[in-house]
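Of the protein chains in this complex, one is absent; all others appear in place.
So that you can tell them apart, the chains are marked A, B, C, D, E, F and G in the order they are listed, and the count of residues begins at 1 in each.
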Amino acid sequence: MNSERTILAGFGGQGVMLMGQLLTQAGMFEGKEVSFLPSYGPEMRGGTANCGVIIQTEPISSPVVEGNATSEIIMNLPSLLKFEKDLIPGGKLLINSSLIERKASRSDIEVYYIPSSDIANELGNTRVSNMVMLGAFIEVTGAVDSENVFHALEERLGEEKAHLMEINRDAFERGMECARKQRTNG
Amino acid sequence: MNSERTILAGFGGQGVMLMGQLLTQAGMFEGKEVSFLPSYGPEMRGGTANCGVIIQTEPISSPVVEGNATSEIIMNLPSLLKFEKDLIPGGKLLINSSLIERKASRSDIEVYYIPSSDIANELGNTRVSNMVMLGAFIEVTGAVDSENVFHALEERLGEEKAHLMEINRDAFERGMECARKQRTNG
Amino acid sequence: MAAKGKVTFSRDLCKGCGLCVSACPLKILEMDRETINEKGYNPAYCADPQKCIGCANCAMMCPDQVITVERF
Amino acid sequence: MAAKGKVTFSRDLCKGCGLCVSACPLKILEMDRETINEKGYNPAYCADPQKCIGCANCAMMCPDQVITVERF
Amino acid sequence: MAVVFERTKGLRPVSTHYCPGCTHGIIHRLTAEALEELGVLDRAIGVAPVGCSVLAYNYFNCDMQEAAHGRAPAVATGIKRVLPDKFVFTYQGDGDLASIGTAEVVHAAHRGENISIVFVNNAIYGMTGGQMAPTTLAGQRTTTSPLGRDPLHAGYPIRIAEMLAMIPGAAFIERVSVDSPANVRKAKKAIKRAFEIQLEGKGFSLVEVLSTCPTNWGIEPPLALKWLRENMIPYYPLGNFRDKTKEEATDE
Amino acid sequence: MAVVFERTKGLRPVSTHYCPGCTHGIIHRLTAEALEELGVLDRAIGVAPVGCSVLAYNYFNCDMQEAAHGRAPAVATGIKRVLPDKFVFTYQGDGDLASIGTAEVVHAAHRGENISIVFVNNAIYGMTGGQMAPTTLAGQRTTTSPLGRDPLHAGYPIRIAEMLAMIPGAAFIERVSVDSPANVRKAKKAIKRAFEIQLEGKGFSLVEVLSTCPTNWGIEPPLALKWLRENMIPYYPLGNFRDKTKEEATDE
Amino acid sequence: MAKILMKGNEAVGEAAIRAGCRFFFGYPITPQSELPEYMSLHLPKVGGVYLQAESEIAAINMVYGAAGCGARVMTGSSSPGIALKQEGISYMAGAELPCVIVNMMRGGPGLGSIQPAQSDYFQSTRGGGDGDYRLLVYAPASVQEMVDYVQIAFDKADKYRNPVLVVGDGVIGQMMEPVEFVSKPAENLPEKDWATTGTGGKREPNIINSLYLDAEKLERHNIHLSKKYSYMQENEQRWEATGLEGAELVIVAYGTTARIARSAMDNLNKKGWKIGLLRPITLWPFPEKGFQLLDETTKHLLVVEMSMGQMIDDVRIVNEGKRKIHFTGRSGGVIPSTSLIEEKILEILERSE
Partner (left out) sequence: MAKILMKGNEAVGEAAIRAGCRFFFGYPITPQSELPEYMSLHLPKVGGVYLQAESEIAAINMVYGAAGCGARVMTGSSSPGIALKQEGISYMAGAELPCVIVNMMRGGPGLGSIQPAQSDYFQSTRGGGDGDYRLLVYAPASVQEMVDYVQIAFDKADKYRNPVLVVGDGVIGQMMEPVEFVSKPAENLPEKDWATTGTGGKREPNIINSLYLDAEKLERHNIHLSKKYSYMQENEQRWEATGLEGAELVIVAYGTTARIARSAMDNLNKKGWKIGLLRPITLWPFPEKGFQLLDETTKHLLVVEMSMGQMIDDVRIVNEGKRKIHFTGRSGGVIPSTSLIEEKILEILERSE
């Protein structure tokens, strides 16, 4: 069974939910079984946001990603502290190293440090740092096809915001590239 | 088992509930098991009032007097039509003949026609017609001792209205007398 | 003096409340203490029909739509 | 000119809302863009303490009781 | 010879369950006459409350819904939103409207809900046997204020018309009484005007009608009218408290 | 050198959960300062609502009860009737007090219940994510009035202070704002006066405080104050709507 | 003490006052209005407070506030009025506040009728509030028992810091029977040091609350509550059993219905039948232990209720398929007659012969 179970977590405003939804939607375009479960607890007022995404070929039973995540995108320190333990051995951990100085504490997982905020800054828009992470994520997991992510994003942006596609695409590719390098190096 | 199960019924304002309560209280004074169950349905707005009283030596199970009444005090026509059927064979039916022209339709019961309103009128207070009925009732059923009814009434009237005792006593006795006569005659 | 108005009572609907009686400016309505209607009440009636002016005050106050008023 | 007032910030309580900044009649408060406090916000601080007149407008508007004001 | 008064077709030809001399009967008639005269009987949907007038659904000669205690304005809202072209009214007592149903009537007014309310204030809970209502007068004895309502304990009676008149959405608020033929005629006018407001699409209208409860006041019907006049009217002044159509007229 | 402003002992030394710049924080402080200054902290019992201020029980430095949504005035009534010598207040939002809790606040006022209410009107349901409140302004966008509140559909916003002022039992009703230091100072005064009314045994007192919700309005905190000033105050005029103590003074 | 003849509703009021209840918040509804009426006259005489709330919802929330201050407090209503109290009851259970609630049941659903019924069994035992909570529910069958259990109810409420429900029906509320007020020595009850009475500057603030934003904390709270409920299940079951030995059929009925059933049973037993009666006094906890006393001879259980049959569920639960379960009853406010029950029993027994 091919199953990608991802936790995405960070501050509110970092686009964590959007990332999760694009991923889910892309999976759906590919005819896979998908689910997206956001947290909506009171901690949201404190500013953290996280969600769990499942993409697999088999029907999804439990939509809860907890303790059995195959991958994680972590955008801030509190989330790293909270969720690192939920990865299975061999799972893939993508860390926004622009904001998180700390390194992963486990050695039985694959870790990628993506300075996504810096890259986004370079591109001229800090808001696309989530797309940088998503690109990196697709690169290392191959969970879905990049084109389907773009397709999902296109739908999401609509005609009004279609002009934003380019920078998002760029961000995504920079993320892929960054991850690819670490992979070769690592 | 010595058990008196009485239905008392009439218009609102005829003192039906008071009769029932005095009877019940008198039974209680005698150390008997008693219960008083008033109807409180919407028909009360229409002006009818009725209650069921049980006085017996054994503990009372069902407080409902329905279909097994040993006696009835009936103060108006609608009540006669409604409750006559609830008497057991041999049961005692006391009818306020001042207001009810009609005769009882059953022949397996003992019937007493007490012109209680007229008697009360004679005594100078139509309101004591209930005491006339009660007197007649005690005469024919011996359900409780008269003195205990008076005692109950005394408590009820309190000091303020103690002066009303006399006329009530008179009414009661006239009722007894009237019933006694019918008994002898009948 | 000829009557200017006429009141008719649906007597069996009357609840004997007496509101019409006190509303009539000519005080010509009374309770009929002799009669008990279907509902068990003494119904109201017009004791002096000749005086009725058809003002309908009685009907205005009757809660039970017992009264019909006509005017000549 | 000697300061007439003095403001002290419990910086870790600050949520960086900026209400004090806009309330100060002397415009001497600013957000410290360099610092991130325990709660993850850029806290406010007084950029020109000499000018403070101790009017407590800043404290009046702070929703988080971050500011203590003294007057000389 | 002309019939100057006869039974309205707005009421079904049945006898009501109200106690003798209860002015609920008069107010029923006025409401029904207004429905008939405005020609809306065939498109009216009324809402009965819980209170002595709970059986109003058997009396008004139009479609009716029986609402939970106090919730008639919410039920009427549901009706009106589904059928905006129909005529929708509620008929409610003071326990129903001024006590348990306070939030519902305030918010129907607040939304400017295009419905009409006939509010029967008899200063008591009639149906349940004469308990104190929020509208019970100071000093008035009821079964739950056996020594008379003590304002220090239970507050001064609430004046609903005055309060609702302060709500921006309310279009028409008036208080009337049915203690005399003249006042009955005025009451009729107010109810009719309130209904017209709805037909004109102007929004929320309510007429508070001071009414008697001979049974639970323990006063004979004719004297009950007098009691109303002498005790209720001084505290609950009659008159119009809001008429948007007039305000608009003045605005122009 | 004198401390002219420091943290009040009326608040526990903890950080609140409120969003940055949310004026709930200011109103908490004013309430707490009033409690402290009147010396009633040790005999105060507060009632927290359901709304963003639900956790108020963690902040006020006195005994607290957390009430069901809208029912704080009823809970406060229960408390005050048991402990008439204690100081009892509620702290409620506009969804809590002006919507679901309408009947409870109206009747606490009606009974002249000797309690005090701090009513925080931020024209929105903060806690649940920005839905329309009865106090939401005409045209204001919320998650349940996505195209802006349409008065023809949802009515004109309700003015609670004005409405409650019409209730005979209400002793003190005032509307204030916390959009500027000057107004904050006035707000403090009003809250303190309202509390004194209770201490004097005069009956029901309520202060409506216009407040912001930067998060759900989607406006940065300093601009939110401006928005309040420019949009809310014109519709919700500041001022005293009822002060029985003054009326009594004039009566003499 | 001499017996006094009292109406059920009034006896409830008197019993509460004697149990130290000093606060009553209510709203009129037939057939229980004599309870608030009694309280309005008598509570002030003992320094207590009767307050008529604007609604049942306000009433239960006033009870919440008063209970939170440590007072002995009561409210009463009838069926639809109790429906409105469900949220408040759930809050009180969540915040662990003691109080006594009386329901004089009438016919439903909806506005129904004002005549006696027992169709709030589900409402009483499973509630309509949200979440995992339980009420201790007493169902007395006479005015005297009403008096006794109202007193017990206050003690249990304090002991468990939980609302206690006492259910009657129109019959019990309206009937008069002689009652005796025997003041029992109160159980050794815990101090209410959790109550909000003002800190007096002497302690940390007390907080009355049912909110736990942290799910894990709420779960711990639920486990705590659940242990309390289990303890109650173990220790608070009450029932009355009559004629179980050798019984062919046992009637299961409570309240007024149990009394009528008792008459039916007596009638039949006189004729030589072997009928028993098991009367639950606590509806929750349901007296499972009473059912363990059933005789091997008993092949049939006949549930009788003034409803379309709700207690059947609990009887099925404790019965575990062992005996045949039957039902008879009347609903909507009609009181079942002894003959209805007798006929049903004969039908069951004669058919199975």
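Brief remarks on what is shown
One rule holds in what follows: a contact is a pair of C-beta atoms (placed from the backbone, for glycine too) under 8 Å apart; a residue touches a chain by one contact, two chains touch by 3 or more.
No experiment lies behind these values; they were computed from the predicted model shown.
Screening E:Ile45, E:Val176 or E:Leu228 against the full complex identifies E:Ile45 as the residue touching the chain left out.
Residue-wise, the contact with the chain that is not shown comes from G:Asp120, picked out of G:Glu54, G:Asp120, G:Glu145 or G:Glu342.
Only one of E:Ala34, E:Ala74 or E:Leu97 touches the absent chain when the whole complex is considered: E:Ala74. Here the missing chain is touched by one residue of G:Trp194, G:Tyr212 or G:Trp273, and it is G:Tyr212.
Across the interface with the omitted chain, chain A contributes residues 21, 24-25, 28, 34-38, 40-42, 60-64, 66-68.
Within the entire complex, the positions of chain G that touch the omitted partner chain are 57, 79-80, 82-84, 86-87, 90-95, 105-115, 117, 119-120, 122-123, 125-133, 209-223, 225-226, 307-310, 313, 316-317, 319-322, 330-334.
Where chain E meets the omitted chain, the residues involved are 12, 41-45, 47, 54-55, 57-58, 60-68, 71, 74-83, 86-87, 103-104, 106-107, 110-111.
The definition used in the following text is that only the chains that are shown with their structure count from here on.
Looking at B-G and D-F side by side, the one with more C-beta contacts is D-F.
Across the assembly, chain A contributes residues 42 that each touch 2 or more other chains. Among all residues of chain E, those that touch two or more other chains are 19, 99-100, 102, 134, 154.
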